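Worksheet: the structure to be examined is printed underneath.
This part shows subunit A:
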Amino acid sequence: MKKMNAGTRLERVVAAGHFALTVEIGPPRGANPESVLKKAALLKGLADGYNVTDNQTAVVRMSSIASAKILLDAGLEPVMQMTCRDRNRIAIQSDLLGASAFGIKNCLCLSGDHQKASAAGKLKGHPGAKNVFDIDSVQLLAVLKGLRDEAVQEGGDSVDQAVPFFIGAAWTPLSPPLEFRVHRLAKKAAAGADFIQTQAVYDIAAFARQVAKAREMGLTDRVAVLGGVIVPRSAKMLQYMNQSVPGVTVPDQIVKRMADAPSPKQEGIRIAVELIQAMREIKGLKGVHLQAIEAEEILPEIIKAAGLSPRPSV
Partner candidate 1 sequence: MSAVEKQGEYQPEIVVLYCRNCLTPGIDPPSGVLAAGGIVAKYVPMPCSSKVEPSHLMKILERGADGVEVVGCPDGQCGFLDGNRRADKRVTRLRSLLAEIKLGEERLCMNRGTRLTSEALFALAQKRARAVAGLGPNPMKGVNR
Partner candidate 2 sequence: MIIAEWKPIPELVSMLKGHKSVLLVGCATCVAECAAGGEREVETLAPLLRMALKTEGVSVEIKRKTIERQCEWEFVEALAGEIEEVDAVLSIACGIGVQALSERFAHLPVYPGVNTTSLAIREQPGLWTARCAACGDCVLGETFGLCPVARCAKSLMNGPCGGTRHNGMCEVDENVECVWNLIYERAKARGELQKLYEVRRAKNWSNSAHGGPKRMLREDLRP
């Protein structure tokens, strides 16, 4: 078996050739750890990694580092998300060192949603905030790789010891310009990504074509690509995602199935299970990243129905 980068469960599962599963635990809009712990109790043992978002959609929430630490203490292995929107390279590296000191070893590198997104929904958000974007997600990957492989900071100074990270990145395979997307993946792999979580996919055929291209370029051997699945909750939600969520296309027949279903909840679960099973058939794909937005309680059922439970021991 090849040398481990950080030796996290997620890394070991992928290395052992198992179909990996990550889920998401969104931090609360407050300082109370209770909601994180509740979700942790619900999902413990069911996945190989638990994504903790970093002020997703630019809405202020408990920090991803603190939330990740809470999960770690509760016995779940976090995938800490880190964006470039709010911190420059100094703060990012400092936070990475701090996170590592806490024992956090999976990190997903993102550019981050623009602060305007914080006011797009029902909240006031902070659209008047100044953003940072000192570096972008690809450059962030390189920063982590430098800290890990060379024990060196972005500016060239050394750190006292290598900082072990299993480095992740996002991929939106179906956004335009479509032909470029696989090269964007290649750049992320070249910059340092070990694993990839994709944007939610509903159009399996189109997704499979993009993964096939990545495979032809040898990318699926270099990075472990986990396909994104968001459990549908209603036809309306799917229509919204189709129209407004970047890089998401929802085929009409899936929308129709949700619209016609006597129980949208059960249909959503069925569709999620089918998507996971379809992804297992895509050559080169190493797992799934499963999300049920603000409905984590339905995840255990889906995970079992998809045959992803129990998780392998590695």
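By our rule, a residue touches a chain if its C-beta (ideal position, glycine included) is under 8 Å from a C-beta of that chain, and two chains touch if they have at least 3 such contacts; residues count from 1.
Regarding candidate selection, all candidates are chains of the complex that A comes from, given by their letters.
In this text, all values refer to a predicted model and were calculated from it rather than measured experimentally.
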| item | value |
| --- | --- |
| Of the listed candidates 1 or 2, the one touching subunit A in this complex | 2 |
| Subunit A residues touching candidate 2 - in the complex, by the definition given at the top | 84-85, 89, 111-112, 114, 116-117, 131, 133-139, 142-143, 154, 170-172, 175-177, 179-180, 183-184, 186-187, 190-191, 199, 246-247, 249 |
